[in-house]
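Have a look at the structure below before the remarks.
In this view, the complex is presented without one of its protein chains, the others remaining in place.
Naming follows writing order (A and B), and every chain is counted from residue 1.
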Amino acid sequence: ETYEMVMTNEIATTHWTAQAMEHFAGQLKERSGGRIVPKIYHAGTLLKDKEAVAALGTGAVHMVWPVSVQLESLAPQYGVINLPFMITDEVMLKPGASDEIAALMTKYVEDIGIEVLGLMRTADLMFLAKDKEIDTPKDLSGMKIRLTGGRVLQDTMRRFGANPVTMPATEMAAALMQGAIDGIYTSAGGWEMVGTTAKVASYVPGMSLLTYSVLVDKNWLADLPDDLRQVVKETTKEMLSRQWQEAIDSDKLVLDKMLAAGGRLSTVDDASREQFQELSKKASSTFSDRYAEVTQQMEAIKAKYSAN
Amino acid sequence: MTGITRPEAPAASGDTLAHANRSEQPSERYTLPRPWIWFEDKVLLNIASLFMAAAMGVMFYEASSRSLFSESHWWAEELVRFLVVWSVLLALSAASRDHHFIRMELLIQRLPRGVRMGLNWLNCILGMAFASVLVYAGCVEVMHLHRIGMMTESSLDLPLWQVRLIMPLGGLLYIGYFVGAALHLLHGVDPFETEELR
């Protein structure tokens, strides 16, 4: 008997995530001896990620890797991993950390039929501007910054004195060029998309590390025969263990390419980074006061893996 | 490529009432009950227009506010999108009743009236079937969203199931349109006939 496994994403087929999904599906097919039949629908052709998350558990889709922010509209506690300065490369590269965080997050979505198998590294975010360098939070004052992301990030930007703007990614390059916005908070990949219209990228280390959540239909997984369920879990685990470092490397590659094309990267100094962190704590506190339990558990996991 | 404006077209099916006495064909005397037409044309279409006007206002406000006062509102984009979808699905029946649909008339224009009426019945049945699919799928979706408690993405802070309620509701209104069309057919009136045919 074969089991159809529908996976969707909303990024171009040329993007590394899409290729990672293809590779992952190939492994599943091979290791299950063809009993799992993965079907991938790229670039939002079947469902956008937001819709796919909503449809998990209905049979329309079985696995999806959305940006973690999208889980916030389903379980607000999920916002903990999107807090500024929360997720770091240092912690996530330690074996076991990803598993523990996934188990923690699963607690908040499992009763609606979703299991979190792990986190993938999406990208490190930075400020893009036409030619303005951001050295301290003061530099952001009054700037119109285009960003995506949950309410904590929006609130954080306001604490810095910036005006968060939401607009479709397809319109942001033109908007920056013509001055409709003053800056963009995005990844190296986003910089590549905007091009050297944005000449300067300013980086606050660790401030916002975006993740994908690897989500699976919990009941579908539970109903698989034991050996196939193991194949899915093991293959996912193996992919996740490699993915974090690979994503760091590919992020760096894109960044180097932008620098070679004439872009300039400025990294804020430690003193200024503390200022950013201090201001963002105020924004985070509205979250951590409300969802104290999950924040504490998350901090505990972080402390455990930072220590050794 | 967009809609056909009909400067000389009757404003709504309600106007057919006025033509009724002049009409030669006995079939054209049939009109739907007044409250039905009133509900579609006056209640639904006016609410839909209100939503559309609101969407326009919100979009203009957001764009001006962002460009003039550097103040962007996170909820604006979602609100605009939802208002337009609600407007369209609310007006589905009223617009169709006023012949705002696209179809190919070239062939059926040349067919004998009997065959044409047969195809009109087919249109009605398929229309009801499709609208029923929207109602059924919409209900399943709304119940699922209600169960998982998903919220809208922005600071609009609406439960998503409430937003999506318009899908089964619009489907229901659409079924109403085809029921009305079927009533016309029963009385020998072609409900899909447009000016080109006359």
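The criterion applied here is as follows: contacts are C-beta pairs under 8 Å (C-beta built on N, C-alpha and C of every residue); 3 or more make two chains touch, one makes a residue touch a chain.
Definition applied: contacts and distances are computed from a predicted model.
Missing chain, UniProt protein name, picked from "MaoC dehydratase-like protein", "2Fe-2S iron-sulfur cluster binding domain-containing protein", "TRAP transporter large permease protein" or "Aspartyl/glutamyl-tRNA(Asn/Gln) amidotransferase subunit B": "TRAP transporter large permease protein".
Considering B:55, B:151 or B:175, the position touching the chain not shown turns out to be B:55 (whole complex).
Set against the missing chain, the residues A:60, A:221 or A:248 yield one that touches it, A:60.
Interface note: of A:29, A:48 or A:94, the residue touching the hidden chain in the full complex is A:48. Where subunit A meets the omitted chain, the residues involved are 12, 39, 41, 43-48, 51, 54-55, 58-61, 167-168, 170-171, 173-175, 177-180. Counting the whole complex, the residues of subunit B in touch with the unshown chain are 1-8, 11, 45-46, 48-49, 52-53, 55-56, 59-60, 62-63, 67, 77, 80-82, 84-85, 87-88, 91-92, 94-96, 98, 100-108, 116, 119-120, 122-123, 126-127, 129-130, 133-134, 136-138, 140-141, 144, 164, 167, 192, 195-196.
FYI, only the chains that are shown with their structure count from here on.
Chain geometry summary: the mean Cα position of subunit A and that of subunit B are 40 Å apart. Interface residues of subunit A facing subunit B in the complex, by the touch rule stated above, are 50, 54-55, 57-58, 70, 73-74, 112-113, 142, 144, 151, 154, 163-167, 180. Note for the complex: subunit B touches subunit A at residues 66-67, 70-72, 74, 77, 140, 144-145, 147-155, 160.
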